[in-house]
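With one protein chain removed, the remaining protein chains of the complex are shown where they sit.
A, B, C and D label the chains in the order they appear, each numbered from 1.
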Amino acid sequence: MEQSNLITYAILIPLLPLAAYFIQSAVGTRLPRMGDWVSTGAIFLSFLLATQIFSAMWGAHDPSWVVAKSWTWVDLGSAGLPVKFDIGVRLDNLSAVMLLMVTLCATLIHLFSTGYMRDHHGHPADGYRYASFFSYLSLFTAAMLGLVISDNLLTLFMCWEVMGLCSYLLIGFYRHKHSAANASIKAFMTTRVGDTGLFLGMLALFALIGSFQFEEIYKALQDGIFTDPKNSLLGFSAAAMIGFLIFCGTVGKSAQFPLQVWLPDAMEGPTPVSALIHAATMVAAGVYLIIRVFPILDVGNVLPIVAGIGGFTALFAAILAIKQNDIKKVLAYSTLSQLGYMVLALGVGNFTASFFHLITHAVFKACLFMCSGSVIYAMHHEQDMRHMGGLAKKIPFTFWSMFIATLAIAGAPFFSGFLSKDMILASVLGYGQHHGGLSWLLVVSGFVTAGLTAFYMFRLVFMTFFGHPHDHHHYDEAHEGGWNMWFPLVTLAGLSLWVVYTGHVNPFQAQGWFTQLIQPPKLPILAESVKEYAEFEHHGHVPAMIASLVVATLGIFFSWLVFGAKKIPAAKLAGIWPNFVHKAIDNLYFFDWFYIKVAIQKGLMPFAKFWTIVDDKVVDRGMVDGLGDVANVAKGTINLIDDVVVDRTFVDGFGGGIPSALGSSLKVLQNGQVQRYLSVAVVALMLLFFFLRGVLF
Amino acid sequence: MSHILSWLTFFPLIGAVVIAFMPSRMDSLVKWVAAATMAVPLVLAAQLLGMFDQSSTAFQLVEQYDWISSFNIQYHLGVDGLSILMVLLTALISFLAIFASWNIKKMVKGYFIMLMLLHVGMMGCFLALDFFLFFVFWEVMLIPMYFLIGIWGGEKKEYAAIKFFLYTMFGGVFMLIGMLALYFFSADANGGVSTFNFLELAKVDWSQFKVAIFGSQFAVDKLVWWFLFLGFAVKVPVWPFHTWLPWAHVQAPTAVSIILAGVLLKLGTYGFLRVNYQLLPDATLAFKYALVILGVIGVIYGAFCALAQKDLKKLVAYSSVSHMGYVLVGMAVLTPAGIQGAVLQMFNHGLSAAMMFMLVGVLYDRLHHRYIVTPEGKLGFGGIAQKAPWITAIWMVAVFAGMGLPGLNGFISEALIFLGSFPVYRTETVIMSIGIVLGAAYLLWMVQRVFLGPFTTLHKDTSTGALHAAHEIQEITGRELIVLAPLGALCLWVGVYPQPFINLMKNTLNQLIEVVK
Amino acid sequence: MLAGLSTNLGLYLGLSAVFFAFGVLTVLTRKNAVGLFMGVELMLNGAALNFVAFQTFRPGTHDSWLHGHVFSLFIIILAAIEAAVALAIVLRVFAARRTIDPDRATELRG
Amino acid sequence: MQLVDFFTLLFMLMGVVSAVLVAFHPNVLYAAVALVFSLLSVAGLYGVLGADFLAAVQLIIYVGGIIVVILFAIMMSENIYRARFRDAAGKFVIPTAVAALLIAGFLKLFHDAKLETRAGLNAIPTTEQMGRALVGPYALVFQYVAIVLLAGLIGAVVVARPHHGNPESEAEKK
Partner (left out) sequence: MRSLFYVSPPLLLSFFSVFVLIAGLWIRNHAFLVGTSLLGLGGTAGLYLSMIGKPAQDAFAGMLIFDHFGLFFSVFSVLVIALGVIVSARSREIKEDRRSEYYSILLALCTGLIFMGISNHLLMAYLAVETVSILSYTLAGFNRERNVSVEASMKYVVYGSMASAIMVYGISLLFGVTGELEMTGLREFFAKTPADQLPHLTWIAVLLIFAGMGYKISAAPMHMWTPDVYEGAPTPVSAMFSVAPKAAGFALLVRFLVTAFTQPIEGSMEALATGIPVSQASFNLVGNFNWPLFLMASSGLTMFMGNLAALSQVSIKRILAYSSIAHAGYMLMGISTQSTAGIYAILFYVMVYCFMNIGAFWIASKVDDVMGGDHLKHFRGLVSRKPFYAISMAVFLFSLVGIPPFAGFMGKLYLFRAVIGREMYFFGLIAAINSVISLYYYMKIVKAMFFDAPEVEMPAGKTAFDSRLTMTFIALLVIPNIMFGLFTDPLMALISEAARIFTGS
């Protein structure tokens, strides 16, 4: 296929949803069906275009396949002073796969939303909101797709921020709810903190190489600009510093420790939003970013930090997930945990596995979220799992889809999750073996998380679909949604099968088209380390697979014991842990408490208020009016205070300051007695005389 | 069209005279006459844009006549890449301000005459190429502004008006002294003839002059730089000269706030670039770090103050302090990205702040109060999004433009400023980046409390002053849209494709950097 | 011992200084508006005496013009006019307030 | 010692004593009388200095005119026997110090100036010369002072004359 066509397609892919956004926001409410078909159709067209790109990529079947084109967007330079920002499109294997995944998930989620966002009679509950929901979704999709095709950090960042905005708008979509409003601002602000890091990283990058383009970055890396000691920042090499700062963006966007707090709250948004933004795409964009700049991270030796944060987040979130009762919260923590996996994978150098897990996770997590949406829809917006139970019979499509997706996330063979997770665990194990010491913690974290994941996901399935219904009223009315609601579930469940990603029938063999096509950039500077990382995976492959199978089975089994067969009472299981553990988990390890209560309410706001007071009282009144206060105090002793205070009621300003006080003392001088005036004159003349004599003679 | 710059500046005077002689009962006609009058500069500005040669760094469309010969003062107008954007902004904002003041009831004639005089001052300032002329226009603005705040303002209008006046006058006299000093020293370098001409003054090598004050020697340009700095800093306003701003904004009527934020504040930074940079490059180079520090303080400080505000308009006012801080930093770093970002930020802030003040006015017109949190500690607004989605949507555009969201104008200019400043002042830039987070914080927190959540909006009874629950909020009206739509569209345009705007200024500004360096 | 006393310029000047100083003192302390003018007259006389003394004793004082004498003459004339006007005003004050204590005429102040 | 020296001494002592009395005498009437003596002493000194015409004018206008007016004004305006003439002594401190400083200062200045003087007393009668001067170089001043006199007297009359029975002005009186 012509390359220029591909570029055109690539540009059209985000533009179509963007156009849909504008149509929707302008005239959405006046269109038939509130224009949901505009958004859905647009993203479907994008999907078709994405398949074209994918097939072109597939046809080339070359790990270093790249189609790129760039333009100058802003040119600040004039003759002899070139400063410009180029933006462009870069299609390579990563972006082609990502495009396909994003457009597919987005299409399905749009479709799902056409059902989910209506009430049970098929009416959009609130006309305006229905249309704007789709407009936001479209804007979001456009931004996400724009991010994927960016060949530079600048447009990537712009799209990144717009996604943040959409996330903000969609989390706060139920705007009559305070909790939604709080969650939205929390999400935006938390990610913004990370984004600032990213932004600073970009600044440093631009200062260093004068460009944002990945190609330029790779070239500069190869030229050693990033490692040149004279470019070091704060004693770290440029690569380390920039890599770390960019990784900050990921920490915010992909909700890694310590900025993970926003993601669970983001579940205040409608469920399709959770599926699209907070599971499949936006949060994955953070991982996509570090995959893109993997060379910088590698060269800068930031990877251990990445691995540490990823591993820690994975475990830590998984533990929280166990105690959640809200069906979406469980999924949210599981998302956190899985994102941790991806980051961990990259941290131990497994570029391919990280991206692999990103894709597989996107598919099954989107499926899981939509299933949960389907359940919630069926239960009339009841989200507490303790009120569910036995739904398997009432909503079979949902049940089976969810079951498959759960197996996938739990890492059961035959499913995509098994393959990707296995690659990660293999690398981690190899890494641990190679480095020893503390890096074993990563290994422990990886495997424990795998077990816990299986445990809490099956807990969800058991509590929701098995056992007895706890809320008969809702249970009786529960029913499957229309085709537009179950079709996406089934499709995504189907895509969670192993074969999709390998292309061959051996369910235990991860090697396939995906691993062949998705390879780290072929940079000489990376060659050695990439080879080393491949060694890790190779070494750890077999033991990891066995171990992961064991822990996954154990997790599922325990889950069955406790929640399925109820052999062990949940309370007893809970009772074996000391109280502080519960307390910590219930309070989400006190992160929210710390950020909101301590950092913001006790730190930031008093600080802000303090400055306001300073502004009012010191800068304003102190420098302008306040000197008057000082003067007042001084004058008070000589009974002038009345004059000055009275004056101040309408004087304030400059007049309230020293001048007025002086003016009042002049008033005392000017007491109406002409002899006083004359005395003043005579004395002043004499003083002047002596003064001038002193000066002049 | 010959003398287009003069027409651009002085045409509203004709309208002012016409209005002055209209019978005072024809209030609505007065408004239309005002609108028609102010449309002319807008059209002229568009025409000017067509006549403007982007590739040239020289002053264009110059008009030069002798004015006061005993001082060698000239009537000297011209436009270059630095001023063209500001001229466009001024024409636009002045025009929109007429519509923003449609519901003025008190002394309508006087109000519109004052607006027109204000236009003359602002436009003249941006176009003047003679320092003296510049100063005259600068001071001419004070009087209409004083009356506009003082007569048509809020409860504490007198205080705000006099505060504004005093501060600006205070800065103005310093500027006057600095200006005269330059004038006199220019004689020695200019063939014995003193001059106020910017072009002539720019050629002078100031380093040769020293002046003794109380026995110590000072370099003239360094000293004068600070005098001029004071004059402009008050207008920007640079921390710590900013305290008039919240007062002036809060008390001023909507249209005046729009003009104040949209144009007047830019005059300060424009003055820095036009005067301090062009005339005193050595001193600028020596003191640029002060600008950076004050700018960073302004960014952070303004943001913190905005965070704690309980009055909607005050919040927006402090956000102006914060945003103008970026401009200072951008211009001080002397990199193409920084300085162009700074000028673009001036333009952008003009758009987004004008929008926000208009929107504050929209809410105030409907609810007669501006409490985010009332004195009793209740939320003054809340859930407006449910009743008035369009108002909310436009607010969002303004808010996101203000906090620098990509796709809207604020991002471009802020990003340019950061890009320009990072290589030069790394630590300061990093500190300044806190401002990004805080900027999002105060704006979003405001949005949350005002527009989201359950509908708890209060309405103030103008007769009794009591607050009680509002039931409905009228949606945006056509007149308000006339004001907001062009601003919003421009915000988007600059955000997506800023190159046309950058083309207008880049050659001039890059040359300015060369001059200073 | 008194020889040359009448030709000692210093003595005349000293006397005029005394007149001037006591004139000032009178103006500053009298509790009677008319008394104030007496002080002024003293001061004027001091000046007039100076003029005549200087005219007599100082070289280069344009004898043919008699600057000093003429000046003294006009001092006297103007003092007369001034006294007339001033006393008219004082009487008006007395008519209005029944006192001419300058310390009590303090309606205008501040 | 010549007679003229004696008279000089006499007039000077009279001048100093009467000046002190003018300033310090508690009763304004006596002060006025003291003023007469100081004016007389000046007239005498004029005579010593040969300014015979001036001495005469001093006697006629000052002693005969101004002092009379002053006395007249005092009589008309103050109850001489009961009026409070003096403030507390405190009010005297600064003015007296000022006066002392003035005298001391002037004396020092006069002494430091070391003004050279013509030899001898050039006490020739000056009346004729005065006459020439007044119609010569000083003609304008001499004429002009007449206008001033006229206008001043008109003003004095306007200010001092009693009220008409003008109802409007009565009403506006505050």
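The definition used in the following text is that contacts are C-beta pairs under 8 Å (C-beta built on N, C-alpha and C of every residue); 3 or more make two chains touch, one makes a residue touch a chain.
These numbers come from a predicted model, not from an experiment.
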| item | value |
| --- | --- |
| Partners of the unshown chain among those that are drawn | A, B, C, D |
| Among B:L176, B:L379 or B:A393, the residue in touch with the chain that has been omitted | B:L176 |
| Chain B residues that touch the omitted chain in the full complex | 67-72, 107, 110, 135-137, 139-140, 142-143, 146-147, 150-151, 157-158, 161-162, 165-166, 169-170, 173-174, 176-177, 180-181, 183-184, 187, 192-194, 211-214, 223 |
| Absent chain, residues of chain A that touch it | 643, 647, 650-651, 653-655, 659-660, 662-664, 666-667, 669-670, 672, 674-678, 680-681, 683-685, 688-689, 691-693, 695-696 |
| Residues of chain C (touch criterion as defined above) contacting the omitted chain | 13, 16, 20, 23-24, 27, 33, 36-37, 39-40, 43-44, 46-48, 50-51, 53-54, 58-62, 67-68, 70-71, 74-75, 78, 81-82, 85-86, 88-90, 92-93, 96-97, 102, 105, 107-110 |
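Simple rule for what comes next: only the chains that are shown with their structure count from here on.
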| item | value |
| --- | --- |
| Pair joined by more contacting C-beta pairs (A-B or A-D) | A-B |
| Chain whose Cα centroid lies at the greatest distance from that of chain D | A |
| Length of the line joining the C-alpha centres of chain A and chain D, rounded to whole Å | 99 |
| Between chain C and chain D, centroid-to-centroid distance (C-alpha), Å | 4 |
| Cα-centroid distance, chain A relative to chain C, in whole angstrom | 95 |
| Sequence positions of chain D contacting 2 or more other chains | 95, 98, 102 |
| Residues of chain A engaged with two or more neighbouring chains | 679, 682 |
| Complex interface listing, chain B residues touching chain A | 158-159, 162-163, 166, 170, 239-240, 242-243, 301, 304-305, 307-309, 335-337, 340, 383, 385-386, 389, 393, 396, 400, 405-407, 411-412, 415-416, 418-419, 422-423, 426, 429-430, 433-434, 436-437, 440-441, 444-445, 447-448, 451-455, 497-499, 502-503, 506-507, 510-511 |
| Residue ranges of chain C in contact with chain D within the complex | 1-7, 9-15, 17-26, 28-35, 37-39, 41-42, 45, 48-49, 52-53, 55-59, 64-66, 69-70, 72-74, 76-85, 87-92, 94-95, 100-101, 103 |
| Touch list for chain A against partner chain B, complex | 25, 73-79, 81, 83, 128, 132, 154, 157-162, 165, 168-169, 172, 175-178, 180-182, 184-185, 188-189, 192-193, 195-196, 199-200, 203-204, 206-207, 233, 604-605, 607-609, 611-612, 615, 619-620, 623-624, 650, 652-654 |
